[in-house]
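Excluded from the complex is one protein chain; the other protein chains are retained at their positions.
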């Protein structure tokens, strides 16, 4: 495989701009396309109006997360132009690699037709893990901002024990919170206990909910319906980190006077520079794996 | 010693109100004096306009931090009235205990004249330690809010290794920051290393400053003069937690374009409820120690 | 489902005896069968010579790990008698549950023929997780015993990042070791870094091996062949926790004068009481899940 030297970063929001910057800092030549609306470019990035030229020069093209909203054009919120995925595929040199986030089948097909290897960084485990850490920090910021108390010595319930929870409880326990993890798998409860939390099976949640100062949900299913919420003190803070539909019965929470914050896409909001770096590091890994695979063949 | 049942909370800001609330939650009868200007009292506190009556009924009177600003009257920012320390002393029953913060000699003398035991909670070690933890959380909130990155993997320099630093580095290292502690005592550097930081003697600070993303100062002396500040990247965040005069050359920091936040009195601002609880718990310890002393005599 | 009250613990080593004790402490009536050779039974266990009677009285029968060595009789190293699995199945009451470790197909079939629900605690995730924690402590004990230095500030390489590694690095980093994790999955490396280690892809191991004071292997495949071992200092300690064939080229290690310890079955050796409790707690979870399933039907 040819060495990667020139990268085209195409479309997306500020996170993509920070991704471009991260590649510049690692010594790559970087063209950025689709940032013509009020973006102050970081030093060293070559801002380009001509997608066709930028794409024709690059060893790899990086598209945003999600790559497209309409299935036809690049997701390009910071540009007044549109750019067809079809045109991108045609303008890329034959050996160019293509990376995108949440690639749909149609987009996949477009680039396969022109013979370009296309890979999805959103499906990579290290992307998810590092994003979970960034999400956890964002959640801690929210809790610190909203609580009139310290996190230290507070009783915090975390529902679910996926990546975000794992990252979150490490921080909360180090800050001295008394953390209870409610999850469905006994293996998860075992880890929660080893990591300094109390573990409670979700089927026994009713018995242990009530005295918490904060509840953080990470399960994308309504694990906190009315009969759970009504047991909480009115001063309890609810933070829902789960993607739609969320895990909290928001209507009920409002009626009960519970302060509820539904925080989505925290990495991009709370730490956009890191969010860009995470994508960059993930792509570097994907290139390394491809090189290793190619080396073996 | 008589059992403590009735408390008068006299003067101070919202922190005193939360202190009153904490005593109510522990089963005490609590009179609050000096909160006539726009304070919504928490449930269970007896708000009183008549200091003389409240004081005459109490087993202990708790004054704010600082207890007085002019040496004569109670520090009472949430009241339109004034209250002489002299009058307070006269109205207290003979056996009443008196607690205050940063008590000056004159005030001390006033209450000693009337035979009232007076003690300063501000000089208690557990008060200082718990306040340090609350300050550390406040500092973490500031860093999370200001950084466009995660704390994870950031290089953070902490100058000084008193209580606040000790509390702070526990949180920062758990979040995955690469923390360097600069201090003057080799014993402090030993602890810093045991707790997962790099230790640097303050006399070698010049050699290791420069690549940090955040610098947190806790030393109340200018340990970060121009020759140090000028080595930092312009994107470095400075957080000064030291009381006046602070440890940063603010004028130079401004010239160099360094974002600088001088954060004082964080517990009262970031966690007022906890700030009140800390005073309350300290006073409970002071009463227990007094009882133990009395029991031995 | 009937409530569990009476348990028969059949065969196995001391770990089973501690399991029996753990059930006694939780209020169960416990018969122990197959411990006639020199075992001092803990208080409260009913030692029985008559397997047929004990089995006929029990709500659940618990067999050892592994359940059988020959596919026909119970694994019963502390008894001079033998006990056929077939006979056990026939003597159990119809509703009795059966639990065993590493159950083979044939054994499974024997109990299914008599209509007894049979489940394997060895395949449970919480069993594996808690055993990993016990294994990690055993490994720490070995390292502390063998090293003429503290673990603090030592460079330790851990190969693999399964459950045991995860449990181990939490302890080692808290003790102040500089831990490097070598693993193949980028997601694992991400977690290793979040938890305070350096992460190295196994394909780059050659570049980072050499300066370590300790190497702990957890991968059951030879990840440490001659070209890796020969880079290590002769004072480096090797601890192999992987089941056969292990991950170290033991012959080469010996030639190179490297001290190598191949430690298998650590929970049973280093913490037999805990090993028994882990099986007991796992079975309690399995009974609870069965009850929940039955409750829904």
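We just call them A, B and C in the order they show up, numbering each chain from 1.
The rule we apply is simple: a residue touches a chain if its C-beta (ideal position, glycine included) is under 8 Å from a C-beta of that chain, and two chains touch if they have at least 3 such contacts.
From a predicted model like this one, the values you see are computed outputs, not experimental measurements.
Asks: Tell me which of C:78, C:140 or C:164 is the one touching the absent chain.
Replies: Touching the chain that is not displayed is residue C:140.
Asks: If I consider the whole complex, including the chain that's not displayed, which of C:94, C:148, C:257 or C:295 touches that chain?
Replies: Residue touching the chain left out of view: C:148.
Asks: Among B:5, B:50, B:185 or B:254, which one is in touch with the chain left out?
Replies: B:185
Asks: Considering the entire assembly, which residues of subunit C contact the chain that has been omitted?
Replies: 133-134, 137-138, 140-141, 144-145, 147-152, 170-171, 174-176, 270-274, 277
Asks: Determine and list the subunit B residues touching the chain excluded from the picture.
Replies: Missing-chain contacts on subunit B: residues 124-126, 128-130, 133, 166-167, 170, 185-191, 194-195, 201, 203, 282, 285, 288, 292.
Asks: Could you list which residues of subunit A touch the chain missing from the display?
Replies: Residues touching the hidden chain, for subunit A, are 152-153, 173, 176, 193-194, 196.
The criterion applied here is as follows: only the chains that are shown with their structure count from here on.
Asks: Which chain has its Cα centroid closest to the overall Cα centroid?
Replies: Chain nearest the centroid of all protein C-alpha atoms: A.
Asks: Write out the two chains that share the greatest number of C-beta pairs in contact.
Replies: Greatest number of C-beta pairs in contact occurs for A-B.
Asks: So, what's the distance in Å between the C-alpha centres of subunit C and subunit B?
Replies: From the centre of subunit B to the centre of subunit C is 49 Å.
Asks: Which parts of subunit A, given as residue numbers and ranges, touch two or more other chains?
Replies: Those would be 133, 170.
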